[in-house]
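Only one protein chain is missing from this complex, and each of the others stays in its spot.
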Amino acid sequence: MSAIAIGLDVGSTSLKAVAIDARGAVVASVVEPTHPRIEEHTRRVVEALRERLGVTVLPIGATGYGRKRAAADKVLTEITCHARGAFHQLGVLGVLIDIGGQDSKVIRIGEGGSVLDFAMNDKCAAGTGRFLEVILARLHVPLAEVASTAERATRVVPISSTCTVFAESEVVSLVAQGEPLEAILAGLHAALASRVAALAGRLAHGQPLFLSGGVALNRAMVRALAEALGKEPQVVPDPQLVGALGAALAVSSR
Amino acid sequence: MSVRRLQYEVAGRVVGPAMIALDRWRAQSRRLSPSARPSPFGPPLESTRKLKELMQLHYLQGRYADGAVPVAWVTSGFPVELLRPWGFHVVYPENHGALCASRRLTPELSDVAEAQGYSRDLCGYARGDIGSVLSGRTPVGRLPKPDLLACCTNICQTVLYWYRTLAEHFGVPLVVVDTPYVFGESAPHELAYVEAQLEEVCAAAARVTRRPLPRDALAEALTLGREASALWGRCLATGKHRPSPWTGFDGFVHMAPVVALRGTRACVSYYEHLLLELEDRIARGVGGIKEERHRLLWDNLPIWYRIRDLSTTFAEAGANFVCATYTNAWAESAALIDPAAPFASVARAYTYVILNRDLANRLRVMRELVRDYAVDGLVLHSDRSCKPYSIGQIDLKQKLSAELALPVVMLDADHADPRAYAEEQVGVRAAAFLESLA
Partner (left out) sequence: MRAAVIREQRERHGRRIVAVLPVHYPKPLLTAMNVLAVELWGPPGPPRGVDAGRVQPYVCAIVRNAFAFLASGAASEVDAVLTPHTCDSLQGFATLVSDFSAWPKPLLHFQHPKGEDRQSLRTFLGRELRHLADGLAAVTGRELEPAALSKALALHRRIDDARRFLLTRRRGFAGSDRELYTLLRRGEYLWPADHFRELEAALRTLQAQPTERGIPIMVSGYVCEPMGLFDVLNEAGAFVVADDYAGVGRRIPVETLAPAPDPWDALLAWVLSMPPCPTRAATQTARLEHLWRLYEESGARALLIHTQKFCDPELFDVPAIRQRFAARDVPTLHLEGELELAPSGQASTRLEAFVEMVQARQWGSA
């Protein structure tokens, strides 16, 4: 089916773009690191998508950190768009947890994908993907191996520092003390999960839980979250594209 | 006597002592395995066991208090002697908070409060208390619900915000003793204000208990409170001896009765007992640590969840905390209480508390402690949860180190929440400080 709208999620680390058809299905998608020159980058991505799809003009919805710099017909926050996109994919009400590179969000989704309430952790890296990234880089663990390494752990070494920077030095001294890498990784996942659970707090009570964002692709993280939340969250299909999908749906007024 | 009241009395006089005796028997029967490292400490204080029993009994009785006797929740700086005449069972959320913090329970309790929207930047005691109240979780079994909340702003303004939240939650009256901050000396109208509020406290207690103030009991409570404070002062003063017969961290632990049981006979008896033991240790040349090479002062609240570790680190370097501004605070009021002029003297004693007085006074107190206890170095705990104590420390550090030519170190932490404790940072600073003493 032919495309009817484009959605852009201009994150601070990665740009996601989708084209949807009249049923709201994703017919094309792009995920690439965000270029600081957002106007140029988004224009290029939209151009490439149009060429691929063989269309000239499509309405564009934009969300994410750089949404106002993308030349879009409709601009909405990622809260609204994630709720919309997740509801479209899952069709049920519940609470969406999105752990991005630089922020985390918890959104209570209502009828039709509306937002009933939300919470954001946006001040501090310790509750975001950045927390893991920074420390994993320090430990020289490639992202592709993180989940499998963490899953091998037979125990969890608790990481007590609240702050990412302090956690980094704590991890370095744990390594020096001879703690196994798997256990430290398991501890890091547990630490991130507990911060996210704290953010979810009152919102997530007794609700079905969904997970989106790049971190959702990390199996160990999903497991750690299940542990911290007391309930396994369902990963939204194409978890990275949820925001862009919501933006496309919003501009197409489906 | 009501059934509830009977339970309360039985808990205090029969069940409690029986459980304690059982614990004691069990402890004696247990073989303690020898520790891997030789301890830098002198023999532990015998009185510690008695202290634990005293506080255990208090909390045990507390489980049966509501419905049996009037219950008041009270701040550490509140003139509790005014409530004793009515036989209130008094709960100290701060003491309970210290207990929770020592057992590292504060984070999970705080999580409950934070889930309700309380900021993590708020006082650790308050977060832990609110979390405990909301969840019912407590290491002491159960805290009795208050019939009256009583707070005094002489330790901080935060207790006001905290207690009015509790008042809303419990739906009980809150009586406030607002003590104007002392810049230099209190003005007459300020002390008159405090005095008038003390009368209001008695009126509130009379309303809640539906009994008038038993005046004789007030004089007695004040006398007992004054005696306890004076005895506590004498216990602290044993630290002037070389070596000090106990450690600064012992001091933090043993202050519980003068805070939470002040105005009772049991409190006085306890300190008489402790003083005897300390004097005996002095006579036998027994020190709190084996090799006292450095005598230190601790400023601000202790780091409750790290008392053992820090104590050991310092003791292994031959350093003992021979005095502390925090423990000293409960010895200061003794001189000011006059049972013959209850309201006027209590107004003055409770307004002139170290945290309610200006930094010039704090500096003076610290100088005097350094001089009287022959201190070689100072540790200032920059407690993120306690702004009235922590603001000014940067200046105090500079002044004291310049004036006294002594090493002064600031440790950034929190008295109750281990999540604010950065292991590496504190460790490095403490190590560097100890090196500078050597």
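Per-chain numbering from 1; labels A and B assigned in written order.
Quick note on the criterion: a residue touches a chain if its C-beta (ideal position, glycine included) is under 8 Å from a C-beta of that chain, and two chains touch if they have at least 3 such contacts.
Because the structure is a prediction, the values reported are computed rather than measured.
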Option from B:His189, B:Arg210 or B:Arg284 whose C-beta touches the chain left out: B:His189
Option from B:Glu46, B:Asp372 or B:Asp395 whose C-beta touches the chain left out: B:Asp395
Hidden partner interface residues of chain B, rising order: 116-119, 121-123, 126, 153, 156-158, 160-162, 164-165, 167-168, 174, 176, 178, 180-181, 183, 187, 189-190, 192-193, 196-197, 199-200, 358-360, 363, 382, 384, 387-388, 390-395, 399, 412
Where the unshown chain meets chain A, residue by residue: 65, 76-80, 84, 103, 113-118, 120, 122-123, 250, 253
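To be clear about the criterion, only the chains that are shown with their structure count from here on.
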Distance from the mean Cα position of chain B to that of chain A, given in whole angstrom: 47
Contact footprint of chain B on chain A as seen in their complex: 160-163, 166, 169-170, 173, 198, 201-202
Of chain B, residues touching chain A in the complex: 111, 114-117, 418-425
